[in-house]
Structure formats: structure tokens, C-alpha cells
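Note that one protein chain is taken out, while the other chains of the complex remain in position.
Right after this comes chain A.
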Amino acid sequence: MKNFIARCSVVLFLCLPTIIVHAQQRKITGTVFDEQAKPLPGATVVVKETKTATVSDGDGKFVLSIPPSGKILLVSYVGMQTKEIPLGAQSDITVHMQLAPGNLNDVVVVGYGAVKKSDLTGAVATLKGSDLNRTPSSSVDQLLQGKIAGVQVTTGGGAPGAGATIRIRGASSLNGSKDPLVVVDGYPWGDAGNLKQINPEDIESIEVLKDASSAAIYGSRGANGVIVITTRKGKQGQHRISFNTLQTVSFLANKPDVWRDPVEDATFANEAAINGGAIATDVPYIGIYRPVGTGMVYFPSIAELRGLDPNKPKWPVNTDWVDLVYRHPYSQNYTLTADGGSDKTRYAISGNYYNEQGMVIKNGYEKYTSRLNLEQKLTNAITAGTNVILAYTKAYGQQLGVGRSRIWPVYDSTGNYFRNSNTDFGNPIALANQLLNKTKTTDVMGNLYVNFRINSWLQFRTSINAKSGNSIQDQYDPKNSTQRALDNKGSYGSISNGNYFDLLNENYFTITKDFGKRHKTNLVAGFSYQKTENRFSTLTGQNFVNDVMQNENLATASTMLISNSLQRFDLASWYGRGNYTFNDKYLLTITARADGSTKFGSNNKWAFFPSAALAWKAGEEQFIRNLGLFSELKVRASYGLTGNQGISPYQTLDRYGSNKYFTGAVFETGFGPGLAGANDEQGRTIVGGLGNNSLKWETTRSLDVGVDLGFLDQRLTLSADYYIKHTSDLLRLKTIAPSAGYDQQWINDGEIENRGIEIGLNANVINQANFTWSLGGMFTKNTNKVVSMGESNQVFIGTLYESVRQQISTYTVGQPMFSFYGYKTAGIIQTLDEGIKAGLTGVDAQPGEVKYLDLSGPGGKPDGIVDSYDRTIIGNPNPDFIYSLNTNLRYRQFDLSMQLYGVQGGQVWDFQKMTASRWLQRWTPDNPSTEYPRANGTRGWRASDFYLTDGSFLRIQNITLGYNLKTDAVKFVKSLRIYLSGNNLYTFTGFNKGFDPEVGENGINNGAYPRPRAVSLGANVVF
């Protein structure tokens, strides 16, 4: 190893002839590492006193002669904090550099260009790829949680391969997409949510464009904000190969709250049946046989279950479904990367294999991705490059329930899966083993660009970008295995195909020119054309002879169904941006984009989105400098328009529907006015198809005021923004008179408002050579309100829940989106008299039932009857605020980081509220509970605030402990880091113990896929 270093030193000496060597000087060697403990080439190493300098080589190593007067070594690198290292007696020095969070010289990637952080005028947040938690995650989306102020990330559960819901500054559309636009290396890919094609380890940086000024360059797709992802490129003068691996074992984070004791379970079931008015023979556990299929199933009595029946042995079955269904899944992640570059060529090649096992058996997700990035300087003026990404994923299996009674076995006496009735489809082991559910996707994306440096101030860049992919889902439900099989005449098989192709041509000029010393300008102007085609087809077979071939030969089904469709749309755009800086203090940005889309109505083909921003670097003013307080003080303000396309293709045209009718021998097909679409809350098909030539985009007007503060040479930085987003021309399905033969027509009207505050804070508390400690945090508060929706004050959205026979989420004028609607309750009825006085009748008024309140009536006043007039807005799932705290500690070779993530306020509609442990506390005449109702198998539950629970939580999201090995120890290895990472370690919450309080945007807990507690062991090796 020493020889190796010596050889390097020789090379260095040859390369750097400017360094003068004095024989009497002391020579030291050292290695510089970046924040990921990878060798950092190109770092400047200076002796503070004498300015003697060198730079680190491709392996991060340097050799420097120290004059006798040299006491302190300064190590610096762009974007990193400069380190001061007191020189002692040691001759081999290891330097760990750290990112400078508030560094003003950082370059921030914005749409169609990049600017210095200090020159930003809009609200743009930046995250380095290295700041992402190292946890098993199939896409970057989940990893953004708690990282950026103003960005809310929610995951609906922990299913393998699941994405996340991302909202930037709240949701601002009723029916259009609410997802931000994702732009990868300049190519707008589409909605955020599951960016599976990009390996998170390939990400160099993530920029979030939050305000109108920064997002307006993406025009009719910018209203939900933009996430700009830049992938890693090779660095000049460095050739390295790195290997990263992460091995993860996961555990259930929430212990399922299910019946532990069959006797309690059966007692409850019998009580529920009796209270529900079942006749004697219909009470389940009374020791009788009941017909199932062609045979009989014995339902034991409670005495048998207890082992107290003198004539029968104790019931032998006590199945632990939790143990059978859940496991300790083992997941793996491997990435191999080679990158580097010379003065003409830069390259990065990487490959990744990701395998995530689900918490439940026979469920998992696998992914292979690879990426090639190549850039070549063709001439001094022309640079060309390409970027190619291949991705393949495979998901299999499904979630399984564990709430099944322990009384039942997995298999019956003949070895078949046990069922207790003809429509018992709840045996999770049967489902896991019998159902086929497999989805495979393949994606290919690539681009090719040429950059012309025409002269010193003018550049032109043109690119061709394409992506294409397909997905195939195979499904098969064997004979009588599921309700779906039954609904499909016995068995169900299908193949669903999705295909997409997208082509984009971008061309733009960039002008960078200074006029005198005081005037600086930067102009971008360009044109793009994008074509997109999405194609779907589904082949379905119903009722197969047997289950041997599954869905492999759908033509053998007794009934075959086919559906196919294609969507295509083009987007043509002109865009431009001008930045003007006066005296390096006053900054002005003007941005505009004009979008023409085939999706828009013929009367509104082109949309225009202008914006402007002003910033004042007050910190540069002499009188502020004189205060000696701020290292940065910048005030920003922006205002502008962005849009949301939100329309599916063809919505502006009149469209006919088709239907089949049986005429004795065959079904004949007919066509005519009225296109049947989705079903409404009553299960009725909704008919559309009436065109609207004036249909257009949604427009969001946003105002943003922000301030960036830096103290103590940027060791403490703070960024705060206040915003108001007002979205109008909301795309909305207007309810039209049913006598027209149509139910709905797409129109533009309605308004939503989001306003909020976001604060990001970073502090480098301790910054010494061997010991650093930094703290970061963010706070986001968004208030959302539906301002108007045309003729309706309220629309119901989401699923119609069979248990409460209504949709529970609404858009209501004057309320936040997703507000809950239902009855109010006041505990549990204790006496029949109390129930009747409350306005309830019949069974609903019985003691032990939920006491619903009479709030109103047909006349708008309480009428003594609890009926649908008494329903009202009862809750709001939107959090009051979200916050997070990050801390990083580094001591010599060790590093320790922690992230906390919290959500405060926001109610959860907990359909899983009545868990087994709560049923044990149910109302009985002997236990007059005021909290939990009696057992009643035929209770008609009403949508009410009985279900609502505070969803606040604070989660220890991640703790990582790392150790960076001294690299001298291993040959050929430039650096080696091993670390232990724990994810989703603990959640502080008052929520239902058996479940995670983070349940998704609409705040409904319906028993989501459990989010695992993961413990990972990782290693990064650089060769």
C-alpha cells in the first residue's frame, strides 16, 4: 500500500510541476473523502500560512510539503464545507468533507438551465442524492418524505414496490392530476408517485420547483410543482468503480389486534348473532353441522371450544393466522457503478438489482435497472451526449388478511383448503397459494443531445428524448376461490397489457451576457414538441373447465371478454426565461410558456403561462454587511400562472357509446349517443359523451414571498416562504339534467385555494476535523379550501363503503378537500329511553348501540328523527402541519444520523376501529361502556364520527450508524463504508395500536398493507 501511495505521489509530482519542493520541508500525505466516504478527487489542499497548495488525485489522495511555518491545512471543494485541520506530528491525514447545505455557490438545476443558489429568485429546494436515507425503497418518491419543506409525501402502506403520494404545497385539482411533474435530466416524464425506473443511488440531486416563477417554464404541467431529478454523471479526472449493497430484514411494526382466544372470538360471534336477531340455528357456534359445497362443516359449541363439553373432546384447532401469513422478509439491493471522465469524455454506467419481499407470504417485488450516461466533446464548440435507462420490474402476490377466526383450520380433512361456507373466500393460505397475480413491466428510456457553443455568450441545445415501456398483468382466480371468480361465472382469468410511447424534441438557445460590471443577463428561449401514446388491452376469460392452465389459454373460457383503448396526445410549446441581475444585488426573472395541446377544446388550443420574480440580496448591501450578522440575506417575491392539463384525450369531442343486445340467437352490437363510464355511488353507470369545444386547462395563480437567511458564514441557514395558490377553471364533471340522456359533461369552473408557510433550517453545530454535528429541520403548514364548484356545494368522492352504505369523503365548498361527511355521535346508548329520545328507532335505539345525533331535518332544524338530514361535515384528514428533524454526527470513522418525521392534526377515518381488544371492552348490560357498542351482527353502521381518530404521529423514520474503514487496510479498495440502518423504528401516536397512522392522502384506514420496520446492513465499496 505504501508503495502504491508512493507511486501516486510520483505521478502527482509529475502532474503538478508548479509545486516547489524544498528539501528541508516536511512531507505529508493524505486522503480526502466526500460525504459518502468516497474518495474525492479535485479537492484543494492549502497550507493556510504559506498558500502552498495541491489538489487531490483520482483516488482522493494528495501529497504536500509543509514548510516549517505551516500550522493549519485548509481543504476545500466546491459545494463542500472547507475544513481546517491543525497539523500535528502525523504525516498521514484523512479528511472527511461534508456538504455545505447553504453554500451560495452551489449550482441549482432549474428547468432548461441552472443557476447559482445565491441567484435564485423563485422558491426552489434542493436535495442531494446522498441525503436520501439508505433504506429498502423501490423508488425515490418515498425517500423524499420529511426532506423538503412544502413537500408532503404520504405512503398508503408498505406493499413491496409501492410508490407514494407527493403533494407540493397542497392539492390543487379536484379531478385532474394532483401529482407534481417529474423531469429527469431535462425530460418531463410525467406524474410523480412511483419513479421506479431511476435507482435512487443514481441520483445526483433533486430540485423541487415550488412557486410559479420556477414552475411556469413547464406551463400547463407546472401547477402541482415540478420535481427535477439530475442523475449522476462521471467526473473529470476520476475513474472509479463502486459497489453498494443493502441487506434488509423486516419486522411487523404494529402487532395485529386480532382475537387471540377462540373462546372469546366465538362468544363474541354468538352474542353478535343473537343481538342481531338471528334465529337459534343461525347462531354460529352451537355445535351443529352446516352444508358447505357438497359436504358438511361442523361448527363447534363454546363449551367444546373451552373443553368443557362432557361428550366432546376439546376443539383441537387453534390456527395462528398472523404467524402463517406474516414473515420476516429478507430484501436485497445491489448497485454496481463505474464512472469517470477525461477532458473529452465523461461516462457513468450503473446496474442495480433490487429484491423486496413483502411482509405477507408469496408477495414481493423485483427490479433490475441499468443506466448508461455518456458525454463527448466533439469539438471545442460541440458536445454530444446520451443517456439510456433500462428497467424491468416484477411484482407478485397480494395482501392477505389475518382476521380469520382461529377456530378454523387451514385444510379440511381431505387436504383441501377449508371453507366454512360457500362464499367463504377468507382463507389467506388458500388465496396465497391459489391466486395468480403477477405484473411485469419493462421500460426503455433514452435521449440524445447536442450542445453547440456558438460563441462566448450564445449556446444552442437540441435533444431527442424517447421512452417506451409495457406492462403485463397476469391474473387467475380458480374455481370458486374468490368473489370475483363467482361473479365471473366460476373462475376468472385475465391478461392486462399496457404500452406507452413518448417522444420529445427540445430545442433552446441560452444567452449569458454581462453588460458592463453591473448588468448581467441570462436568457433562455426554445421550442418543444412532445407526442405521447398510451395503449391498453385486457383479455378476460370467465368460467374455465378446470384450473390447470390458469390464464394461459383464455380462449378455452366459456365467455371471453376483450377491451382495448388508445390515448394519444401532442403538446407543442414555446418557452422563454430572462434573468437580469443588477449590481449583483437586484434580481429579476421573467418566465413564460405557451402550450398547445390536442387535448384542449378547439376553442382553446393554446394556453399561456407568464410569471415574474424579484429578489433583493440585501445581504450584499453595505449597511447590512456592516451589521456583521448575516452571511446571506435575500428577500424574494414571485407571482405567476401555471397550469394543469388534467383532461384525458378526446373529452372535448362528442363520443358515442356501444352496447350489446340479445336478439334470439346472438348478441348484436349497437352504437349511439351516451357513453357509459364509471359507476356512481349507487352503482349506476355514469353516462358522458357530450363534447365541449371550450374545454381547457386549469390555471393556478400563485404568490410567493420568501426569505433566505444565513448566519456565521452559512453555518446556520434558514429559508422561509409564505404562499397563496389560487386555482381556477377547475376541470369538473358538471352534472347535467338526466332528461338529456347524459349525466355529466366536463367543464371548467370551480376554485380551490391553498395557502401556507414552509420553513427549512440547517445548522452545522460543530465542524471540526474529526467531529462534526449538523442539525436540520423543516416545517410545513398548508391550508386547503374548496372555494366553489359551480352548481354543487358538495360532491362525494372515492369508494362507496358497503359497511356504511355511502361515500364518506367529499369536496365541500368552504371546507378542505377530502372532508369527511356523516353523522355526529355522542357515545353509546345506555337505555332504550335515551335512544328513543335521541331520535332513533327500532334496533338503532337499543342500549349498546351507537348514539347518533339529530342535528337537522327537512326544515333545517332538529326534527326528532335521526335520518340522512342529520349528516354533516364531521372531520378533515388534512394535517395541521408536518415537520421533520434530521441530525448527523460524525466522529472520526463513525457517523450517526437520525431522521424524525411528524404529522400533526388530520383525522383518520378508522374502519378498523373495532379491533378484537376493543370488542372485549364492548357494551354489555354488565359493562355499560360509553365508548364501544355492543356486539350486533346486523347493525347498520352509519358513516359517523365514531370512526374518526386523531392521526397525529411522530416517527423515528431512520437511524443510521456507519463506520468508514481506514482504506490502507485493504488493497485495491479506495474506500469502504459499512453501516447499519433502521427504518420506521418507532411511532409515537395515540392511534389504533394495531395500525400505522399514516394511511394516505384521504385519511381512511381500511387495513392497509403493513409498513415494515426494517433493519438493514449496508456496505459501499469504491475500487
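The criterion applied here is as follows: contacts are C-beta pairs under 8 Å (C-beta built on N, C-alpha and C of every residue); 3 or more make two chains touch, one makes a residue touch a chain; residues count from 1.
In this text, contacts and distances are computed from a predicted model.
Asker: Given the options "STAS domain-containing protein", "Transketolase, N-terminal subunit", "Peptide ABC transporter permease" or "RagB/SusD domain-containing protein", which would UniProt use as the protein name of the unshown chain?
Answerer: UniProt protein name of the non-displayed chain: "RagB/SusD domain-containing protein".
Asker: Quick one: which of A:Thr538, A:Thr598 or A:Thr887 touches the chain that's been left out?
Answerer: Among A:Thr538, A:Thr598 or A:Thr887, only A:Thr598 touches the chain that is not shown.
Asker: In the whole complex, not just what's shown, which of A:Leu690, A:Leu976 or A:Val1022 touches the removed chain?
Answerer: Within the whole complex, the residue contacting the unshown chain is A:Leu690.
Asker: Considering the whole complex, which of A:Leu336, A:Ile349, A:Ile736 or A:Ile797 touches the chain not shown?
Answerer: Counting the whole complex, the residue in contact with the absent chain is A:Ile736.
Asker: Which of A:Ser69, A:Ser91, A:Asn564 or A:Thr930 touches the chain that is not shown?
Answerer: A:Asn564
Asker: Touching the absent chain in the whole complex: find that residue among A:Ser76, A:Thr521 or A:Asn543.
Answerer: Per the contact definition at the top, the residue touching the missing chain is A:Asn543.
Asker: For chain A, which residues reach the chain that was dropped from this view?
Answerer: Here the touching residues of chain A are 291, 379, 381-382, 450, 452, 454, 460, 462, 486-490, 505, 507, 527-529, 542-543, 558-559, 561, 564-570, 572, 596-600, 602, 605-606, 649-650, 652-665, 667-675, 682-684, 687, 690-692, 735-743, 745, 791, 805, 868, 938, 940.
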